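Note that this complex is displayed minus one protein chain, with the remaining chains in position.
Labels for the chains are A and B, by order of writing; each one numbers its residues from 1.
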Amino acid sequence: MQSIEVNTHSRNELIDITSEVRKAVRSTGVTDGVLVLYVPHTTAGIVIDEVFDPSVAEDISRTLSRLVPAGAGYSHLEGNADSHIKSSIVGVSHTLIIENGELVLGRWQGILFAEFDGPRRRKVYLKVIKG
Amino acid sequence: MQSIEVNTHSRNELIDITSEVRKAVRSTGVTDGVLVLYVPHTTAGIVIDEVFDPSVAEDISRTLSRLVPAGAGYSHLEGNADSHIKSSIVGVSHTLIIENGELVLGRWQGILFAEFDGPRRRKVYLKVIKG
Partner (left out) sequence: MQSIEVNTHSRNELIDITSEVRKAVRSTGVTDGVLVLYVPHTTAGIVIDEVFDPSVAEDISRTLSRLVPAGAGYSHLEGNADSHIKSSIVGVSHTLIIENGELVLGRWQGILFAEFDGPRRRKVYLKVIKG
């Protein structure tokens, strides 16, 4: 298992980690298989979406905050119930394909770390399975 | 493939199945790999989130019911269109990492079976891949 560190700067923020993930995959030397990305946090997640126009990440983040607003009378008393709910919507685990030693992504796709309760120092775990 | 049985008690309910999943992983003797969790139902799913304060699960369940209310003029005539939609939002498959013979979870993370059309007797399938 490998690990990537991500420093986030706002309460809600989507950060492009594609190049770090690509680098980690190459370092394994595996040419053919799958990659499991796993976020060991309960107020963050992973989104795979367009990264070339940063406004897409902003729209995703703002829309999630409109659907699941902060401080909307939740039972959980730590002030981050919204963050937990957003994490459960986008998900903490995603599986990608590796071919010819490279991560397979669509032309416009990138991997975004989704922070919903920052700023914090976060981790993403990576596990490659040969196949 | 292994299978866990879950008995749910309400229409909407998130049930902590972390200890059953950990036990199933240990029983395989696999020290290093990944675990695929799969829910073979169309009105349920899996959520990985905080389980130490049960109010987080309540907030997730209530917020999903606010966003996707029951009986809101759906086409599907069985009265559980909302349950199917919630299942597609949280997802029926999640992949986790196994290291040193143990499931890798963040300090506050647990695995929740998400019931959206209970009470019912449900199943979760588990498949471990060595890696």
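The working rule: contacts are C-beta pairs under 8 Å (C-beta built on N, C-alpha and C of every residue); 3 or more make two chains touch, one makes a residue touch a chain.
Fair warning: this is a prediction, and the values are worked out from it, not measured in the lab.
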Identify the residues of chain B touching the omitted chain, counting contacts across the whole complex.
1, 36, 38-42, 67-68, 74-78, 81, 84-85, 87-89, 91-93, 95, 125, 127-130
Spell out, residue by residue, where the missing chain touches chain A.
33-34, 47-50, 53, 55-56, 58-60, 62-63, 67, 89-91, 94-97, 99, 104-109, 129, 131
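Going forward, only the chains that are shown with their structure count from here on.
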Per the C-alpha centroid definition, the whole-Å distance linking chain A and chain B comes out as 20
